[in-house]
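A single structure is presented below for examination.
Note that one protein chain of the assembly has been removed; the remaining protein chains are unaltered in position.
Let's look at chain A:
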Amino acid sequence: MGSSAKRKREKQRDFQKPKLKVGKARAKADNFTNTSFRSKAITLPTQSLHTTAPSTASSFTHHLSLLTHHSATTRRESLSYLKTHLPAALSVTASTTPNAISNLPTISSLISSLLPLILDPSASVRTQLLTLLVHLPHTHLVLHTRKILLFVNSAMTHISSDIRMDSTKFLDWLLGASGEELFSAGGWGVCLRGLCGCLGFGGTAGEGSSVIVPKVQDGKAALPHLAVLTKVLEAGMVDRQDVEGEVGAGDRRRRPDGLHASYEVHKLPSRSNVYASLGLFGTLGGVYRGGVLQEADPEDRDSRIRYLIGGPGRGMFDSLVLGLERLKKGGGEMGRAAGKALVVLEAADREGGSC
């Protein structure tokens, strides 16, 4: 028909030889490029050329910004770059100049950009992050423990089991970094509850009966959790002075430095924000529950023990004991680890019961 004839003609045209005529220039090819112009200089507007490499500070900020990149590989690469270069840079400048002057990222900005990666869906990013954190200097980290704990707790309750699994590793690192200072800014109850959740000890709402013991194949996963739990319990409830031995047991009235025995009680508090529980400046949570003040987070060792034994954490304590005993009965490596944790708990129970 009409249309097909037209198409045929069009097809034909491709194969026809162009007619050449004497005295006329040849028709130009399709891909002809005009090269007849002259110029003194060629400017390429998009390219920037530096004689020097980018400064370390700018490359740090660049890589920090890449941490929110959508590709997991990029995030991991940036982390590994930071791991190799940042600790060295920080250790050089930290002693001499403040970070703000040296243009290096401050600890707080570093923390705020690194922490969300605890919840990263990619496992390789998380492991890379952990190695970076391990390499970072521990100075000033105490100021940020509260925030780090928030993220760790968030990871411990994450819906993805892999992230939950890795969460205790970060907690372990934090324990190593800040020691017994870890819970001085609160977060004790939440952290323990999170660990319970990781181990699968249910019944946080007070129904101790519904304890779910992790299955045998979960043993490998539960083992590091158990180890961290033991560490957390030790950090929270074991008295350092007990471990090191009694210091001033002989003369209670007088201290070796000549100060009064009750000096500790009356001196200025060593912690920051002692009256946080009063909610004077708005709690970190920021939301009041119907005008009732939030339960004060226990901040020192005694109150932590009290919280667990006689306070609102009693149900959690019971479920912990119950779950650990079951694991202990199961025996094996798990049983031994559970036994260690149980020892700490029982010691705390004795102390809490006595005082």
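Operating definition for what follows: a contact is a pair of C-beta atoms (placed from the backbone, for glycine too) under 8 Å apart; a residue touches a chain by one contact, two chains touch by 3 or more; residues count from 1.
We take it that contacts and distances are computed from a predicted model.
Taking the options "Ras-related protein RABF1", "Nitrogen permease regulator 2", "Protein SDA1" or "Dolichol-phosphate mannosyltransferase subunit 1" in turn, only "Protein SDA1" matches the UniProt protein name of the chain that is not displayed.
Shown as candidates are A:Ala57, A:Ala72, A:Val134 or A:Val190; the residue that touches the absent chain is A:Val190. Touching the missing chain, out of A:Ala89, A:Leu119 or A:Leu143, is residue A:Leu119. The omitted chain makes contact with just one of the residues A:Gln128, A:Asn153, A:Thr230 or A:Ser319: A:Asn153. On the side of chain A, the interface with the absent chain consists of residues 112, 119, 147, 150-151, 153-154, 157-161, 190, 193-194, 197, 202, 204-205, 210, 212, 284-290, using the contact rule stated above.
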